[in-house]
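Omission of a single protein chain aside, the complex is shown with its protein chains in their original locations.
As written, the chains take the letters A and B, and residue 1 is the first residue of each chain.
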Amino acid sequence: MRSPDGGPEVPAEVFLAVRDLAKSFGRLGLFRGVSFELSPGEALVVTGRNGSGKSTLVRILCGLLRPTRGSIEYRVGERLVPGRDVKRLVGLVSPDLVLYEELTLLENLRFFARVRGLRRSDMELQTLLTQVGLESEGARRAGTLSTGMRQRLRFAHALLHEPPVLLLDEPTANLDDAGVAMARACMARQRSRGILVVATNNREELELGDQILRLGG
Amino acid sequence: MAEAGAVFLKDLQQELRNRYALNAMALFAITTLVVVGFAVGSQALPASVVAALLWVVLLFTAVASLSRVFLREEETGTALALRLAVEPEHVYLGKLLFNVVLLGAMALVVAPLFLAVMQARVGNPGLLALVLLLGCIGLAAASTIVAAIIARAAARGALFGGLAFPLLLPVLIAATGGTTRALEGAPLGAAWAELRLLLSFGVVMITASLLLFEHVWNE
Partner (left out) sequence: MERIGLSTGWRIVCGAWMAGVIAAAFIGVGPAAGFREPEAARILFFHVPVAWLAVLGFLGATFHAVRYLRRRNPAADIRAVASAEMGFLFCVLATLSGALFARVQWGAAWNWDPRQTSIVALLLVYAAYFTLRSAVAEPERRAALSAVYAIVATLPMLFLVFILPRVVESLHPADTVRSGGMSPDYRVVFFAALGAFTLLYLWIYRLRVAVGELERVACRHSMK
(Lines give C-alpha, C1' and ligand atoms only; values in the text may rest on other atoms or scores of the structure.)
Protein backbone atom coordinates (compact mmCIF):
# COMPACT_ATOMS: atom_id res chain seq x y z
CA MET A 1 0.00 0.00 0.00
CA ARG A 2 1.40 3.36 -0.95
CA SER A 3 1.41 6.17 1.52
CA PRO A 4 -1.26 8.80 0.80
CA ASP A 5 1.06 11.29 -0.85
CA GLY A 6 2.02 8.76 -3.48
CA GLY A 7 5.39 8.05 -1.91
CA PRO A 8 7.23 4.75 -1.52
CA GLU A 9 5.53 1.51 -0.65
CA VAL A 10 4.45 1.22 2.96
CA PRO A 11 3.93 -2.33 4.13
CA ALA A 12 0.39 -2.72 5.31
CA GLU A 13 -0.02 -5.64 7.61
CA VAL A 14 -3.74 -5.64 8.14
CA PHE A 15 -5.39 -8.29 10.27
CA LEU A 16 -9.09 -8.99 10.38
CA ALA A 17 -10.91 -10.56 13.31
CA VAL A 18 -14.65 -11.18 13.23
CA ARG A 19 -16.37 -12.47 16.36
CA ASP A 20 -19.91 -13.74 16.76
CA LEU A 21 -21.28 -11.51 14.05
CA ALA A 22 -25.04 -11.35 13.55
CA LYS A 23 -27.25 -9.22 11.33
CA SER A 24 -30.97 -8.81 11.21
CA PHE A 25 -33.14 -6.23 9.53
CA GLY A 26 -36.03 -5.40 11.83
CA ARG A 27 -37.60 -8.79 12.44
CA LEU A 28 -35.81 -10.56 9.62
CA GLY A 29 -32.76 -12.39 10.96
CA LEU A 30 -30.12 -12.99 8.30
CA PHE A 31 -27.22 -14.73 9.97
CA ARG A 32 -25.66 -15.15 13.38
CA GLY A 33 -22.63 -16.53 15.10
CA VAL A 34 -20.18 -15.72 12.30
CA SER A 35 -16.55 -15.78 13.42
CA PHE A 36 -13.25 -15.93 11.57
CA GLU A 37 -9.77 -14.44 11.51
CA LEU A 38 -7.66 -13.50 8.54
CA SER A 39 -4.00 -12.53 8.25
CA PRO A 40 -2.22 -11.13 5.21
CA GLY A 41 -1.85 -13.83 2.59
CA GLU A 42 -5.04 -15.60 3.57
CA ALA A 43 -8.28 -15.93 1.66
CA LEU A 44 -11.81 -16.58 2.84
CA VAL A 45 -14.57 -17.87 0.61
CA VAL A 46 -18.12 -17.10 1.70
CA THR A 47 -20.78 -19.30 0.20
CA GLY A 48 -24.45 -19.99 0.69
CA ARG A 49 -27.78 -20.04 -1.10
CA ASN A 50 -29.29 -16.85 -2.48
CA GLY A 51 -30.50 -14.59 0.26
CA SER A 52 -28.29 -16.12 2.92
CA GLY A 53 -26.59 -12.82 3.59
CA LYS A 54 -23.34 -13.07 1.61
CA SER A 55 -23.63 -9.59 0.17
CA THR A 56 -24.74 -8.17 3.50
CA LEU A 57 -21.71 -9.67 5.18
CA VAL A 58 -19.49 -8.10 2.55
CA ARG A 59 -21.11 -4.72 3.19
CA ILE A 60 -20.48 -5.10 6.89
CA LEU A 61 -16.83 -5.94 6.22
CA CYS A 62 -16.57 -2.74 4.17
CA GLY A 63 -17.60 -0.72 7.17
CA LEU A 64 -20.77 0.43 5.43
CA LEU A 65 -23.28 -1.47 7.51
CA ARG A 66 -23.43 -1.93 11.25
CA PRO A 67 -23.83 -5.47 12.57
CA THR A 68 -26.71 -6.19 14.92
CA ARG A 69 -24.40 -8.09 17.26
CA GLY A 70 -20.78 -9.08 17.41
CA SER A 71 -17.60 -7.30 16.43
CA ILE A 72 -15.33 -6.65 13.50
CA GLU A 73 -11.81 -5.57 14.12
CA TYR A 74 -9.27 -4.50 11.58
CA ARG A 75 -5.81 -4.11 13.00
CA VAL A 76 -2.73 -2.51 11.49
CA GLY A 77 0.06 -3.94 13.56
CA GLU A 78 -1.18 -3.49 17.10
CA ARG A 79 -3.44 -0.55 16.33
CA LEU A 80 -7.17 -0.98 15.98
CA VAL A 81 -8.53 0.77 12.90
CA PRO A 82 -11.45 3.08 13.77
CA GLY A 83 -14.73 2.56 11.94
CA ARG A 84 -14.35 5.68 9.84
CA ASP A 85 -11.07 4.56 8.33
CA VAL A 86 -12.07 1.02 7.41
CA LYS A 87 -13.15 2.10 3.95
CA ARG A 88 -9.61 3.25 3.20
CA LEU A 89 -8.28 -0.25 3.69
CA VAL A 90 -10.93 -1.98 1.68
CA GLY A 91 -11.51 -2.49 -2.05
CA LEU A 92 -14.90 -3.75 -3.18
CA VAL A 93 -16.12 -5.47 -6.31
CA SER A 94 -19.87 -5.97 -6.15
CA PRO A 95 -22.74 -6.09 -8.63
CA ASP A 96 -24.27 -3.11 -6.79
CA LEU A 97 -21.25 -0.97 -7.45
CA VAL A 98 -22.03 1.51 -10.17
CA LEU A 99 -19.69 4.15 -11.52
CA TYR A 100 -20.58 7.42 -13.17
CA GLU A 101 -22.21 6.83 -16.53
CA GLU A 102 -21.61 10.29 -17.96
CA LEU A 103 -17.89 10.22 -17.22
CA THR A 104 -15.28 8.36 -19.22
CA LEU A 105 -13.36 5.49 -17.63
CA LEU A 106 -10.31 7.63 -17.11
CA GLU A 107 -12.38 10.47 -15.67
CA ASN A 108 -14.02 8.05 -13.27
CA LEU A 109 -10.68 6.70 -12.11
CA ARG A 110 -9.23 10.18 -11.89
CA PHE A 111 -12.15 11.27 -9.71
CA PHE A 112 -11.93 8.33 -7.34
CA ALA A 113 -8.18 8.74 -7.04
CA ARG A 114 -8.55 12.41 -6.21
CA VAL A 115 -11.25 11.96 -3.61
CA ARG A 116 -9.22 9.31 -1.90
CA GLY A 117 -6.36 11.78 -1.71
CA LEU A 118 -4.19 9.74 -4.07
CA ARG A 119 -1.93 11.20 -6.67
CA ARG A 120 -2.18 9.07 -9.73
CA SER A 121 -0.88 10.16 -13.10
CA ASP A 122 -2.88 9.34 -16.20
CA MET A 123 -0.17 6.88 -17.13
CA GLU A 124 -0.66 4.98 -13.92
CA LEU A 125 -4.41 4.94 -14.49
CA GLN A 126 -3.87 3.69 -18.01
CA THR A 127 -1.68 0.90 -16.63
CA LEU A 128 -4.50 -0.04 -14.28
CA LEU A 129 -6.94 -0.19 -17.18
CA THR A 130 -4.51 -2.40 -19.09
CA GLN A 131 -4.28 -4.68 -16.10
CA VAL A 132 -8.01 -5.36 -16.29
CA GLY A 133 -8.11 -5.55 -20.07
CA LEU A 134 -9.69 -2.17 -20.81
CA GLU A 135 -6.61 -0.50 -22.23
CA SER A 136 -8.29 0.95 -25.32
CA GLU A 137 -11.50 2.03 -23.59
CA GLY A 138 -10.17 4.83 -21.43
CA ALA A 139 -11.95 7.56 -23.35
CA ARG A 140 -15.29 5.79 -23.47
CA ARG A 141 -18.13 6.89 -21.26
CA ALA A 142 -18.81 4.34 -18.55
CA GLY A 143 -22.45 4.21 -19.56
CA THR A 144 -21.58 2.72 -22.95
CA LEU A 145 -19.77 -0.34 -21.58
CA SER A 146 -21.04 -3.88 -21.89
CA THR A 147 -21.76 -5.82 -18.70
CA GLY A 148 -18.50 -7.71 -18.97
CA MET A 149 -16.53 -4.52 -19.36
CA ARG A 150 -18.34 -2.99 -16.42
CA GLN A 151 -17.19 -5.86 -14.27
CA ARG A 152 -13.62 -5.31 -15.41
CA LEU A 153 -13.97 -1.62 -14.58
CA ARG A 154 -15.10 -2.58 -11.10
CA PHE A 155 -11.84 -4.39 -10.62
CA ALA A 156 -9.88 -1.35 -11.78
CA HIS A 157 -11.84 0.85 -9.38
CA ALA A 158 -11.32 -1.55 -6.46
CA LEU A 159 -7.57 -1.83 -7.03
CA LEU A 160 -7.01 1.90 -7.48
CA HIS A 161 -5.79 2.46 -3.95
CA GLU A 162 -4.04 -0.91 -3.68
CA PRO A 163 -6.15 -2.00 -0.71
CA PRO A 164 -4.76 -4.41 1.88
CA VAL A 165 -8.20 -6.01 2.00
CA LEU A 166 -10.06 -6.98 -1.18
CA LEU A 167 -13.71 -7.95 -0.96
CA LEU A 168 -15.23 -9.61 -4.01
CA ASP A 169 -18.93 -10.31 -4.34
CA GLU A 170 -19.62 -12.60 -7.31
CA PRO A 171 -16.35 -11.58 -8.99
CA THR A 172 -16.60 -13.64 -12.18
CA ALA A 173 -20.21 -12.80 -12.98
CA ASN A 174 -20.60 -11.60 -16.60
CA LEU A 175 -16.96 -12.23 -17.45
CA ASP A 176 -15.76 -14.09 -20.50
CA ASP A 177 -12.83 -16.54 -20.24
CA ALA A 178 -10.27 -13.78 -20.58
CA GLY A 179 -12.08 -11.80 -17.93
CA VAL A 180 -12.16 -14.76 -15.58
CA ALA A 181 -8.43 -15.18 -16.06
CA MET A 182 -7.94 -11.51 -15.24
CA ALA A 183 -10.03 -11.88 -12.11
CA ARG A 184 -8.10 -14.96 -10.99
CA ALA A 185 -4.84 -13.11 -11.57
CA CYS A 186 -6.06 -10.22 -9.40
CA MET A 187 -7.11 -12.61 -6.69
CA ALA A 188 -3.77 -14.35 -6.74
CA ARG A 189 -1.94 -11.04 -6.58
CA GLN A 190 -4.09 -9.94 -3.67
CA ARG A 191 -3.39 -13.13 -1.78
CA SER A 192 0.31 -12.52 -2.07
CA ARG A 193 0.14 -9.14 -0.47
CA GLY A 194 -3.00 -8.89 1.65
CA ILE A 195 -6.36 -10.33 2.59
CA LEU A 196 -8.91 -11.65 0.14
CA VAL A 197 -12.57 -12.37 0.79
CA VAL A 198 -14.70 -13.84 -1.99
CA ALA A 199 -18.46 -14.28 -1.78
CA THR A 200 -19.55 -16.72 -4.42
CA ASN A 201 -21.54 -19.81 -5.32
CA ASN A 202 -19.11 -20.75 -8.08
CA ARG A 203 -17.66 -24.18 -7.31
CA GLU A 204 -14.30 -23.42 -8.84
CA GLU A 205 -13.80 -20.43 -6.65
CA LEU A 206 -14.47 -22.45 -3.54
CA GLU A 207 -11.02 -23.95 -3.96
CA LEU A 208 -9.34 -20.60 -3.66
CA GLY A 209 -9.97 -20.11 0.01
CA ASP A 210 -7.89 -21.13 3.00
CA GLN A 211 -11.13 -20.93 4.95
CA ILE A 212 -14.68 -21.48 3.85
CA LEU A 213 -17.69 -19.89 5.50
CA ARG A 214 -21.13 -21.28 4.71
CA LEU A 215 -24.05 -19.01 5.46
CA GLY A 216 -27.67 -19.96 5.86
CA GLY A 217 -26.82 -23.46 6.94
CA MET B 1 -10.77 20.42 0.71
CA ALA B 2 -9.38 19.32 -2.61
CA GLU B 3 -11.57 16.27 -2.24
CA ALA B 4 -14.68 18.45 -1.86
CA GLY B 5 -13.57 20.33 -4.94
CA ALA B 6 -13.29 17.05 -6.82
CA VAL B 7 -16.87 16.14 -5.82
CA PHE B 8 -18.05 19.56 -6.99
CA LEU B 9 -16.25 19.26 -10.31
CA LYS B 10 -17.58 15.77 -10.84
CA ASP B 11 -21.16 16.94 -10.33
CA LEU B 12 -20.50 19.88 -12.63
CA GLN B 13 -19.15 17.57 -15.31
CA GLN B 14 -22.19 15.33 -15.02
CA GLU B 15 -24.55 18.27 -15.21
CA LEU B 16 -22.87 19.81 -18.23
CA ARG B 17 -23.09 16.47 -20.02
CA ASN B 18 -26.72 15.70 -19.51
CA ARG B 19 -28.14 19.00 -18.33
CA TYR B 20 -31.22 17.58 -16.60
CA ALA B 21 -31.21 20.04 -13.75
CA LEU B 22 -30.24 23.01 -15.89
CA ASN B 23 -32.97 22.25 -18.38
CA ALA B 24 -35.58 21.70 -15.72
CA MET B 25 -34.65 24.88 -13.91
CA ALA B 26 -34.52 26.96 -17.07
CA LEU B 27 -37.87 25.69 -18.26
CA PHE B 28 -39.39 26.26 -14.86
CA ALA B 29 -38.00 29.75 -14.52
CA ILE B 30 -39.06 30.87 -17.99
CA THR B 31 -42.55 29.44 -17.57
CA THR B 32 -42.98 31.11 -14.21
CA LEU B 33 -41.79 34.42 -15.59
CA VAL B 34 -44.30 34.24 -18.41
CA VAL B 35 -47.13 33.29 -16.08
CA VAL B 36 -46.35 36.06 -13.64
CA GLY B 37 -45.91 38.51 -16.47
CA PHE B 38 -49.33 37.67 -17.84
CA ALA B 39 -50.94 37.81 -14.45
CA VAL B 40 -49.49 41.18 -13.59
CA GLY B 41 -49.79 42.75 -17.03
CA SER B 42 -48.68 46.34 -17.15
CA GLN B 43 -49.65 47.22 -13.60
CA ALA B 44 -47.06 49.01 -11.57
CA LEU B 45 -46.53 46.94 -8.46
CA PRO B 46 -45.09 48.16 -5.17
CA ALA B 47 -41.50 47.15 -4.51
CA SER B 48 -42.51 44.79 -1.69
CA VAL B 49 -44.74 42.77 -4.01
CA VAL B 50 -42.10 42.56 -6.73
CA ALA B 51 -39.57 41.40 -4.14
CA ALA B 52 -41.92 38.77 -2.78
CA LEU B 53 -42.72 37.42 -6.23
CA LEU B 54 -39.06 37.25 -7.16
CA TRP B 55 -38.22 35.19 -4.11
CA VAL B 56 -41.20 32.91 -4.64
CA VAL B 57 -39.86 32.17 -8.12
CA LEU B 58 -36.37 31.52 -6.74
CA LEU B 59 -37.76 29.38 -3.95
CA PHE B 60 -39.71 27.17 -6.32
CA THR B 61 -36.74 26.95 -8.66
CA ALA B 62 -34.65 25.77 -5.74
CA VAL B 63 -37.19 23.19 -4.67
CA ALA B 64 -37.48 21.93 -8.24
CA SER B 65 -33.81 21.21 -8.69
CA LEU B 66 -31.60 21.23 -5.60
CA SER B 67 -32.53 17.74 -4.47
CA ARG B 68 -31.03 16.18 -7.57
CA VAL B 69 -27.55 16.33 -6.18
CA PHE B 70 -28.28 13.49 -3.75
CA LEU B 71 -31.26 11.83 -5.37
CA ARG B 72 -29.31 11.05 -8.50
CA GLU B 73 -26.52 9.33 -6.56
CA GLU B 74 -29.01 7.09 -4.77
CA GLU B 75 -31.16 6.37 -7.80
CA THR B 76 -28.33 5.48 -10.17
CA GLY B 77 -26.59 3.50 -7.45
CA THR B 78 -23.36 5.50 -7.52
CA ALA B 79 -23.81 6.42 -3.86
CA LEU B 80 -22.16 3.15 -2.85
CA ALA B 81 -18.90 3.97 -4.60
CA LEU B 82 -19.02 7.49 -3.21
CA ARG B 83 -19.52 6.24 0.34
CA LEU B 84 -16.55 3.97 0.05
CA ALA B 85 -14.19 6.55 -1.34
CA VAL B 86 -15.01 9.90 0.20
CA GLU B 87 -15.23 11.27 3.72
CA PRO B 88 -18.75 12.53 4.52
CA GLU B 89 -17.68 16.14 5.08
CA HIS B 90 -16.15 16.31 1.63
CA VAL B 91 -19.27 14.91 0.04
CA TYR B 92 -21.39 17.51 1.80
CA LEU B 93 -19.16 20.46 0.98
CA GLY B 94 -18.83 19.45 -2.65
CA LYS B 95 -22.57 19.02 -3.07
CA LEU B 96 -23.28 22.27 -1.21
CA LEU B 97 -20.93 24.19 -3.45
CA PHE B 98 -22.61 22.68 -6.48
CA ASN B 99 -26.06 23.73 -5.29
CA VAL B 100 -24.89 27.25 -4.47
CA VAL B 101 -23.35 27.63 -7.92
CA LEU B 102 -26.41 26.13 -9.63
CA LEU B 103 -28.89 28.32 -7.80
CA GLY B 104 -26.65 31.36 -8.07
CA ALA B 105 -26.30 30.93 -11.81
CA MET B 106 -30.07 30.62 -12.13
CA ALA B 107 -30.63 33.71 -10.01
CA LEU B 108 -28.15 35.64 -12.13
CA VAL B 109 -30.29 34.96 -15.17
CA VAL B 110 -33.76 34.95 -13.62
CA ALA B 111 -33.53 38.05 -11.45
CA PRO B 112 -32.71 40.60 -14.17
CA LEU B 113 -35.25 38.99 -16.50
CA PHE B 114 -37.88 39.07 -13.82
CA LEU B 115 -37.24 42.67 -12.92
CA ALA B 116 -37.36 43.60 -16.59
CA VAL B 117 -40.70 41.81 -17.01
CA MET B 118 -42.02 43.60 -13.94
CA GLN B 119 -40.66 46.87 -15.26
CA ALA B 120 -39.27 47.44 -11.82
CA ARG B 121 -36.68 50.09 -11.06
CA VAL B 122 -33.70 48.96 -9.07
CA GLY B 123 -32.66 51.71 -6.69
CA ASN B 124 -29.59 50.06 -5.22
CA PRO B 125 -28.18 47.33 -7.49
CA GLY B 126 -25.25 46.62 -5.20
CA LEU B 127 -27.54 45.86 -2.29
CA LEU B 128 -29.74 43.74 -4.53
CA ALA B 129 -26.76 41.69 -5.66
CA LEU B 130 -25.69 41.16 -2.07
CA VAL B 131 -29.16 40.09 -0.95
CA LEU B 132 -29.40 37.72 -3.91
CA LEU B 133 -26.03 36.21 -3.09
CA LEU B 134 -26.69 35.68 0.61
CA GLY B 135 -30.25 34.57 -0.04
CA CYS B 136 -29.17 31.95 -2.55
CA ILE B 137 -26.52 30.66 -0.16
CA GLY B 138 -29.15 30.36 2.55
CA LEU B 139 -31.62 28.59 0.27
CA ALA B 140 -28.92 26.23 -0.97
CA ALA B 141 -27.61 25.51 2.53
CA ALA B 142 -30.96 24.41 3.94
CA SER B 143 -31.96 22.62 0.74
CA THR B 144 -28.78 20.57 0.58
CA ILE B 145 -29.14 18.96 3.99
CA VAL B 146 -32.84 18.29 3.39
CA ALA B 147 -31.97 16.76 0.03
CA ALA B 148 -29.49 14.49 1.78
CA ILE B 149 -32.16 13.42 4.26
CA ILE B 150 -34.87 12.60 1.77
CA ALA B 151 -32.47 10.74 -0.50
CA ARG B 152 -32.36 8.13 2.25
CA ALA B 153 -36.15 7.93 2.65
CA ALA B 154 -38.74 6.23 0.50
CA ALA B 155 -41.00 8.84 -1.05
CA ARG B 156 -38.02 11.00 -1.94
CA GLY B 157 -38.95 13.73 -4.38
CA ALA B 158 -42.41 14.27 -3.00
CA LEU B 159 -41.03 14.97 0.44
CA PHE B 160 -38.50 17.58 -0.50
CA GLY B 161 -40.72 20.64 -0.79
CA GLY B 162 -42.64 19.89 2.39
CA LEU B 163 -39.53 19.40 4.48
CA ALA B 164 -37.56 22.28 3.01
CA PHE B 165 -40.19 24.99 3.06
CA PRO B 166 -40.49 25.56 6.83
CA LEU B 167 -36.72 25.79 7.07
CA LEU B 168 -36.56 28.30 4.25
CA LEU B 169 -39.12 30.71 5.68
CA PRO B 170 -36.58 32.87 7.53
CA VAL B 171 -34.52 33.22 4.34
CA LEU B 172 -37.62 34.14 2.44
CA ILE B 173 -38.65 36.77 4.97
CA ALA B 174 -35.23 38.36 5.25
CA ALA B 175 -34.47 38.21 1.55
CA THR B 176 -37.80 39.73 0.60
CA GLY B 177 -37.26 42.54 3.07
CA GLY B 178 -33.74 43.20 1.84
CA THR B 179 -34.81 43.09 -1.80
CA THR B 180 -37.59 45.57 -1.12
CA ARG B 181 -35.07 47.99 0.35
CA ALA B 182 -32.78 47.48 -2.61
CA LEU B 183 -35.53 48.16 -5.10
CA GLU B 184 -36.55 51.27 -3.20
CA GLY B 185 -33.01 52.51 -3.41
CA ALA B 186 -32.26 52.44 0.31
CA PRO B 187 -28.59 52.47 1.35
CA LEU B 188 -26.85 49.30 2.55
CA GLY B 189 -27.30 50.25 6.19
CA ALA B 190 -31.08 50.22 5.93
CA ALA B 191 -31.08 46.50 5.16
CA TRP B 192 -28.49 45.72 7.81
CA ALA B 193 -30.85 43.56 9.88
CA GLU B 194 -31.85 41.46 6.90
CA LEU B 195 -28.28 41.04 5.67
CA ARG B 196 -27.09 40.05 9.10
CA LEU B 197 -29.88 37.52 9.39
CA LEU B 198 -29.14 35.99 5.99
CA LEU B 199 -25.46 35.72 6.78
CA SER B 200 -25.95 34.14 10.19
CA PHE B 201 -28.59 31.77 8.83
CA GLY B 202 -26.19 30.59 6.16
CA VAL B 203 -23.31 30.16 8.59
CA VAL B 204 -25.34 28.29 11.21
CA MET B 205 -27.08 26.08 8.66
CA ILE B 206 -23.81 25.10 6.99
CA THR B 207 -22.06 24.46 10.30
CA ALA B 208 -24.93 22.36 11.64
CA SER B 209 -25.15 20.43 8.38
CA LEU B 210 -21.43 19.68 8.44
CA LEU B 211 -21.71 18.26 11.93
CA LEU B 212 -24.85 16.25 11.28
CA PHE B 213 -24.23 15.07 7.72
CA GLU B 214 -22.46 11.84 8.56
CA HIS B 215 -25.50 10.66 10.50
CA VAL B 216 -27.53 11.04 7.34
CA TRP B 217 -24.92 9.73 4.92
CA ASN B 218 -23.64 6.65 6.70
CA GLU B 219 -25.83 3.63 7.26
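The rule is simple: contacts are C-beta pairs under 8 Å (C-beta built on N, C-alpha and C of every residue); 3 or more make two chains touch, one makes a residue touch a chain.
Since the structure is predicted, the reported quantities are computational estimates derived from the model, not experimental observations.
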Given that one chain is not shown, which residue among B:G5, B:G37, B:G104 or B:P170 touches it? B:P170
Touch residues of chain A, complete complex, unshown partner: 24-27, 29
Going by the touch rule given at the top, which residues of chain B touch the chain that is not shown? 142, 145-146, 149-150, 152-155, 159, 162-163, 165-170, 173, 193, 197, 201, 204-205, 208-209, 212, 215-216, 219
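Everything below uses one rule, namely that only the chains that are shown with their structure count from here on.
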Chain A and chain B have mean C-alpha positions lying a whole-number Å distance apart equal to 38
Mind listing the chain A positions that touch chain B in their complex? 62, 64-66, 84, 87, 90, 92, 94, 96-103, 107, 111-112, 114-117, 157
Within their complex, state which residues of chain B touch chain A. 2-3, 6-7, 10, 13-14, 17-18, 76-78, 80-81, 83-87, 90, 218-219
